[in-house]
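Can you keep this structure in mind? I'll have questions shortly.
Removed: one protein chain of the complex. Kept in place: all other protein chains.
Up next is chain A:
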Amino acid sequence: MPETEVKATISKSTGLPRKRFYRARAHSNPLSDSHFPVPISPSQFDYSLHYPQIFPSSDQADGSRKIQFADIGCGFGGLLISLSTLFPETLMIGMELRDKVTEYVKERILSLRVANPGQYQNVSVVRTNSMKYIPNYFEKAQLTKMFFLFPDPHFKEKNHRRRVISPFLLDEYAYVLKAELEADPVVKLLSSATEEGQKVARNGGQTFQAVFRRIVPSDKTS
């Protein structure tokens, strides 16, 4: 029998992964060529891999239930975890570019699923470059909410092309979003559930929120 491990990446007391073994640099280059697998089209996205309890076999994705919330740049998964219990009937996914951080979120979700049977089955994470590949994951007008918490401002002109929110990328986000409006219980979570929001609260800083909705274009010809 092996000796007890010196470095246990999963904490024995809570069953959750320990952040210090999943530390990564804050930035990962979004411009570089990616070699992680990307679904060829939204219909090829394997729901049974991410939501095994809801879609037990891979041929059962009949299109009735689709992902509705997407957290772009989900980081360590704070918001996703809170949203999961708040909206238990909605499928949601987090997209993150850094591999170590994605591993952490995966472990976190798996441990939570084990510790709370029946809960956290509607949330998952995928390692991907959302600036390039969002159309590969979502069909037109599939999402009802998208979260960007919190985009790096990239003040320097030479880095403007790395911004997650830009006029060109907004076209793609508008494509995957449904045009809808409802009063939203999520807004207060923005500052309380995300790791960044909690950090700002700890340091006593100010928070500013920006919420947008997708509008129907005025000159629609079709």
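In this text, a residue touches a chain if its C-beta (ideal position, glycine included) is under 8 Å from a C-beta of that chain, and two chains touch if they have at least 3 such contacts; residues count from 1.
Throughout what follows, contacts and distances are computed from a predicted model.
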Unshown chain, UniProt name, "COQ5 protein", "Vacuolar ATPase assembly protein VMA22", "tRNA (guanine-N(7)-)-methyltransferase non-catalytic subunit" or "Aldehyde dehydrogenase domain-containing protein"? "tRNA (guanine-N(7)-)-methyltransferase non-catalytic subunit"
Residue positions on chain A contacting the omitted chain are 25, 30-31, 33-35, 40-42, 131-133, 135-136, 140, 161, 167-172, 174-175, 217, 219-221
